[in-house]
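Please find one structure pasted underneath; my questions will follow.
We show some of the complex, not the whole, and keep each chain where it was.
Going in written order, the chains are labelled A and B, and every chain counts its residues from 1.
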Amino acid sequence: MKIQSKGIANKSAKGEMLDVFFSYIEFEDKQIINNIPDLKNSYQEIIEINWSHKDLDREIESVSDAYLKLHLLSHKLVLPNSINLDGLFSNLPNIVWTNQGPISIEEIENKLNESKINKNDLYIRSIDKFPCLTDYIIPKNVRIADARRVRLGAYLSEGTTIMHEGFVNFNAGTLGPAMIEGRISAGVTVGKNSDIGGGASTMGTLSGGNNTKISIGENCLLGANSGLGISLGDNCIVEAGLYITAGTKITLLNDDESKLVKASEISGIKDMLFLRESTTGKVIAKPNKKTSALNKELHNND
Amino acid sequence: MKIQSKGIANKSAKGEMLDVFFSYIEFEDKQIINNIPDLKNSYQEIIEINWSHKDLDREIESVSDAYLKLHLLSHKLVLPNSINLDGLFSNLPNIVWTNQGPISIEEIENKLNESKINKNDLYIRSIDKFPCLTDYIIPKNVRIADARRVRLGAYLSEGTTIMHEGFVNFNAGTLGPAMIEGRISAGVTVGKNSDIGGGASTMGTLSGGNNTKISIGENCLLGANSGLGISLGDNCIVEAGLYITAGTKITLLNDDESKLVKASEISGIKDMLFLRESTTGKVIAKPNKKTSALNKELHNND
C-alpha cells in the first residue's frame, strides 16, 4: 500500500511550520485531488509526503506527520483508534487561529497591536494545538451547527448532524448517521442511528482518570445531560441526567432477579435501559424494550 | 390582513437560492422598513412576497417561504407555535455559512482550496440548514454572548440575556425579560422573569422521544445542569442538577400528605419546588415558598 500526499504548509516569519492543508491524497484506491499550483507566497511551502502502511503504525515525529494523520481520519480513510497517534501533542505547536489564518504565538501580540491601530480587524478564533475540521475538510452530508466545536481529526459519517452543543474531538466520531448534541471525547465512537443528547458527556482517556476507550453501539440514546464511562452495545438507552461511571454500582434487573454489579462489568452489553429510580435513588439496568429511531428529516443533510 | 415583504436572496453559481434577508416587512400595523436599491450583483435577487393570513397556516413550500416565516418569528410579529412550519426542514437547503457569506455545499470545496492557495482567509462558521439570528436581525435590548448559538426563528423579548452556554432554537424563545444560560429547544417558550441556569436542558420534540411541547411560566428558575421534560407553571424551581422527564415518578408533598405521581400528571402547575432528596434519592415536589427574581443589572441591556 502506498499513501501519497501533497499539501500547503503555512510558516511563521521565523520559518516554523504552523499547519498543513493536504489537498491531494492518494490512499489505496481512494483519491482526494485538488490542484496545487506553484506558490508565490514566501510564508507558504509545498509539502510532499509518501508513506507506506507501516508509517501509520509509527509515532508522529513532525507537524506534517500530525496533519497528515488528522487528515486521513477526517477524510475517513482510516478509522478512529486504528493508527498510531503517539507524539501528537508534543509535535503540534500551539497556534493562534485567527480570521486571517494561523499566526504563531510569538507574532500575535504585535499583529494584534498593529490591527488595533490600523483597524484591520484581526481577531482570534482559538488558541490551540488543533485547528477545527472545517478549516481543512468539509465532510459530505453532514451538518455542523458550530464549526468551532469539531476538531480536525474527527471522523464524521454521512447523515451526521452536530448541533450547537455537540462536540467531536480528534480520533473520534460517528460510524453512520447520528445526532450529536453532546460531547464525543477523543477515542470514542458512536454507532449508526444513535442519538447523543444535549450536554451528554462521554468519558475520554486524556484527562479525568478514565483508562478504557469507550464506544457506543447502534440505535442508542444517551439522554440529555447524561454521561457515560462505560461502553454501550446496540439498542441501549441512558436516561436523561444519569451519569454512569465505570465504578457506578448498578442493580441489574431481569425478570424476577436482581443483582448488584459494577458498571464496568456490563460494559458493552446490548438492549439495556439505564435509569435512576426516582423513588429510591437506585441506579438500575434492565432490558430495553423500546427501539430508538432517528428523525430522518434531521439527517437528510443534502 | 396583508403581509408584504421584500428581501435580498443570495444565489449559488447554479442559480439555487441560498438564503433571503427580508429587510422590508409590513405586517398589520407593524413595519420593518429598510431601503432596497437595485442590485448589480448577479448572485443576488430581489424577492417580493405578499401573503394573507392564511399563508401563515399553510405548509412551507420554498426557501423564501421558510425565510419569511423565520423572520416573522424573530421580528416578534408572530408567536412561537402559532404558525405552520411544516416543510421547514425539507425546503431549507444545507448551506455553508462562512465569513464571506453563504456558499453552496457544491462550491465550497473549490472555494476553500482556492482560499488556501491565495490566502484570502475564507473560513466556515457553520454548516447547517439554519443560519444564526444575528446574520439577519438584531433584537432590541437583548444580549447574546455567542451569536452562533441563536438560530434565525428565535423569539427574543426585550431584557433577554443569552449567556455563552445559552442556546435558542427556531420557533422558541422568551416572552419577557429572562436569563438564558441553558438550552431552549424548538417549540419551548420561557415566561418573563425566568432564569434558565447554565447547561439546563429543555426537551424538544424534534429528537429524543418527547412528543409534547413544553413551556416554562413566569418567575421560574431552572437550576444549572437541570433538565425539564414537562411544563412548569409560574413560580417554580427545579433544583440544580435534577432532570425531570415526563415519566419521572415524583413524590408530591403537601402538608402532611404524600402522593406518588408521574411528572406528566403535574405538568404546568404553579408554585412548585422540585428536588431530589439527598438523603433518600427520592424526587419530590412541594409548594415553593421562595420567589425568584432576576438581577436587574443583568437585564438592563440598553
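By definition in this document, a residue touches a chain if its C-beta (ideal position, glycine included) is under 8 Å from a C-beta of that chain, and two chains touch if they have at least 3 such contacts.
Because the structure is a prediction, the values reported are computed rather than measured.
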Start from the 2 shown copies and tell me what the total comes to for the whole assembly. 3
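Keep this in mind: only the chains that are shown with their structure count from here on.
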What whole-Å value do you get for the distance between chain A and chain B if each is reduced to the mean of its CA atoms? 26
Under the stated contact criterion, what part of chain B meets chain A in this complex? 89-90, 93-94, 96, 99, 105, 108-110, 112-113, 116-117, 119, 121, 123-130, 148-149, 167, 183, 185, 199, 201, 203, 206-209, 225-227, 229, 241-243, 245, 248-251, 260, 276, 280-283
Which residues of chain A touch chain B in the complex? 8, 21, 23, 34-37, 39, 41, 44, 99-101, 125, 134-136, 138, 142-148, 164-165, 179, 181, 195, 197-199, 221, 223-225, 239-242, 276-282, 292, 294-295, 297-298, 300-302
